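Every protein chain but one is kept in place in this view of the complex.
Chains here go by letter, A and B, matching the order in which they are written, and residues are numbered from 1 within each.
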Amino acid sequence: MMDTPFNAVVPMLCVVFAALAVMMAEAFRGRDEQMALGGLGIVGLVGAAVSSMLLWNRNASSFGVIVADNFGLFVTMTLVIVGVLTIMFSSVVVRRDGLPAGEYYALVLFAVVGMIMMATANDLLVIFIALEILSLAVYVLTGIRRDDPRATEAAFKYFLLGAFSSAFFLYGIAFTYGVSGSTRLDRIGAFLAAQSMSDSPLILVAIGMLLVGFAFKISAVPFHMWTPDAYEGAPAVVTGFMSTGVKAAAFAAFTRVFLSAFEPFSVDWAPMIWILAVATMILGTVVGVAQTNVKRMLAYSSIAHGGYLLVGLIAANDVGKAAILFYLLAYAVTNVAAFGVIALLGTRDAANDELRDFSGLWHGRPALAALMTVCLLSLGGLPPTAGFIGKWYIFSAAVSAGYYGLAIIGVLTSVVSVFFYLRVVVMMYMEERDPGLAAPAHVGGVGMVALVASIVVIFYLGVLPTRVLDLAAESISTIF
Amino acid sequence: MLLTLSWLVPLVGALLLLLVGNADGRRDGMIRWLALGVSLIAFAVTLGVWAAFDPASAEFQFVERHSWIPQFGIDYFVGIDGISLLLVVLTGFLTPIALLSSWGSIERKVKEFSIFILALEAAMVGVFISLDLFLFYVFWDAMLIPMYFLIGIWGYDRRVYAAIKFMLYTMAGSVLMLVAILGMAYLHSAATGSYTFDLLKLYSLDIAPQTQMWFFLAFTLAFAIKVPLFPFHTWLPDAHVQAPTAGSVILAGVLLKMGTYGLLRFSFPLFPEAAAYFAPWLALLAVIGIIYGALVAMVQPDMKKLVAYSSVSHLGFVVLGICAMNTQGMQGAVYQMLAHGVSTGGLFLMVGMLSDRRHTRLIAEFGGLKTVMPQFTAAFLIMTLASIGLPGLNGFVGEFLIMLGAFRWAPAFAVAAGLGVILSAVYMLWMFQRVFYGPVTHEANETLTDLQPREWAGVLPLCAMALVMGVFPTIFLKPMEASVDALVLRMQATQTVQVEIPVDRRPDDERRLTTVTERVARR
Partner (left out) sequence: MIPLSHYLIVSAILFGIGTTGVLVRRNLITILLSIEIMLNAVNLTFIAFGRQLGSVDGQIIVFFVMTVAAAEAAVGLAIVIGLFRHRESLNPDAFASLKW
């Protein structure tokens, strides 16, 4: 491959072209013509995956603001997996619910573009633009079912708090720019390192504002209020997409900004994130226990998972950085699959996402129940699943950095979280089917393929994680 | 390779069963036989391990080591010594019996039931053979999942509550152990520059006493919940009472031993100084458990609950023996684990049979069964006496050795534990009397069938084992001798440094060991 300044944006361009192609195809489509628009998107995503592999270890950089270092590429791969799985689940849902296919897939792909951009950005302004690209697409996706008042309401709440937090984020960028004279992360890092500890209040304000912005995006407590509503109201497959993709992208940027540019000020921000992490882990699990809607419950679970990721960020050692990457991958695959099951169980008129809708699922759809169980056990961090290795990795980072307290809070909250994951399992396996309910929907084809593929990945990461752990370790060696 | 087979056989068997199509239970019969066949092969493998085991060596044998997650020094590292050998064999022995017991009582979802039992066996064997802390933890946690489903799906009325309680209690303890495991790996990396979860390397890790205390508490809490040691025992009656018979047999027979095994293998030798410090407190809890369990058992109206509380009492003995940290105590502890597995497993099995026939387990519902089911009564009597610890049966040897060890260490504990022995005779015999003697008070009891050949197939091996273990204890004491000896030596070496006990205690110890074994053997 030639070294041109455009190398680093190639993965992103693949997805952009796919998205544009989808839009064009939709525009020229005949009235009732069926088109494999999702397939077009998958082609683009595979292109992004292939180009990411080719860029591996090359440290390509485009104009200094987009860097395709291994860290970014690892997250890119995670995002591609999320995107492919989402499109596969969506293909069932789009047809069933009569969603506008062209717009839907184009928005998913543009959101993926924004996520990849955010993961590979090396400039605060680019991170902001990427954040907006992905957010705008996801706002619309949340409300894509215009006939559903709950979805529209969820979209608005998400939009409102998203825009609100973007303003904080931007204000933080402004102060950083004012203090250091640049928005490039490497220059900011160099500037701060050179004059570290000259306690400029402006830089602290900047750090605080950026922290608030990121905390909103990763739904850390107390900036999580939008999460349960948006996750519950959105179509399940979109919830799966945003609870993993957005979180992965935001965490990649969060890690990059705080562990490279603001590393010299870690004494100042580490305690803040410590509090965020503890509050997030505890509130996410404790409130999750009280939920009766599975989507809302998984929303709180995803809040709690954000807390575990923050633990890796606080540890801030090599183990912690690699652990964040591994955890993101494990969590992303598991959560997309779990929401995939919920999406596949729904019908056009009923979301079927209440706890009792799962009752006796085992008798009607044993395979689906088993797959859901694996996902839930992985989310709960039980061996031999991906979630277990992820948790173990995160907590070993905390312990090796001396944060025993965080590790203990983390493992105890994960026990509490097992309680509410088990409630779904209890419903599926140990209760008879509620006689008032219709038989669960029949699931087949692409959706099932995607589910089985996710389960294979979950077990692969849980039993033979060596290869991926290596990749994660390689990923963090190129930066920081 | 043999050792890997011992957990791989049941696991592969479970996966194969998964592939058998069984719509509407058409192939239930075939699946039952397949599962039984797999478990018998697994048992044969464990017997093969025993046959090839060298009892003279205290080293770990059949050691296999493959790199698994090299980034953190995690290996697939298995091996057994005399202590784990017998527990592995016990697991292999009880699983076919548990499966057999389900033939009469499990009617629906037979395939899934068999899969879960086999998966459970794989995980249990894995726990006993792991020499890598990470591997151990994986098996330890993985074991929860099949047990959770066994209780929750095939259990009795309050099965869901019991299943969740079982799962959460055990997990709450084990996650703290996870933090301690990570802490040890980190300390090793700080000391030597590389992570390791290798038990043998961690044995020689020098940990500051203050840190030892915390780690010891974290490990011991996990094991104490599993044992269960008073006051962490509240999950046990629920789980036992609600579990299906096969679940109870395995729970009592093997699962509880994981706790005491963990104390022997991990808590005590990894943190000898902390162990020496906390041993009296643990022993105190154990003795409270012995007496409390016995007293509560006495007033139970439900047979299954009575046996469950008797487990709390018996396992208290095991912990007491471990805390004594001398040869007799430890040997007795291991022996008592095996004996309890056989006799309590047998009791649960037979209570399950009664409950299948009458759909009740209340003592008051029975009476005079001796005339209706003479064979059953005879078998039940053997198990009852074994559980009480009558000389000539398996329970006696373990309890005797434990009392001896405890007496040498702290006579007060031994005396209190002796009270527990007496109480156990009271509650067991009283139950036996109410259930089997007297006139037949309920009409439904007059037509109960006696033991069927299939049921004999489960009961007979247990009765035979109870007798063999009571009459020829050396068969079982011999293989564990060297390992227990080495363990005691290790513990006392530290204690000598700590408490400055004269070093010349060691030969004395060895002499007493041989005399005790001979004495027991002669009996």
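By definition in this document, contacts are C-beta pairs under 8 Å (C-beta built on N, C-alpha and C of every residue); 3 or more make two chains touch, one makes a residue touch a chain.
Since this is a predicted model, take the numbers as computed values, not measurements.
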Looking beyond the chains shown, say which of A:V140, A:A190 or A:V286 touches the absent one. A:V140
Given A:R29, A:R96 or A:R150, the one touching the chain that is not displayed: A:R150
By the contact criterion defined above, which parts of chain A meet the unshown chain? Give residue numbers in ascending order. 125, 128-129, 132, 136, 139-140, 143, 146, 149-150, 152-157, 159-160, 163-164, 166-167, 170-171, 173-175, 177-178, 181-183, 225, 228-229, 232-233
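Simple rule for what comes next: only the chains that are shown with their structure count from here on.
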Where chain A and chain B are represented by their mean Cα positions, the distance between them in whole Å: 43
For the chain B and chain A complex, residues of the former touching the latter: 68-72, 134, 137-138, 141-142, 144-145, 148-149, 152-153, 159-160, 163-164, 167-168, 171-172, 175-176, 178-179, 182-183, 185-186, 189
Give every residue of chain A touching chain B within the complex, in rising order. 377, 382-384, 388, 392, 395-396, 399-400, 404, 407-408, 411-412, 414-415, 418-419, 422, 426, 429-431, 465-466, 469-470, 473
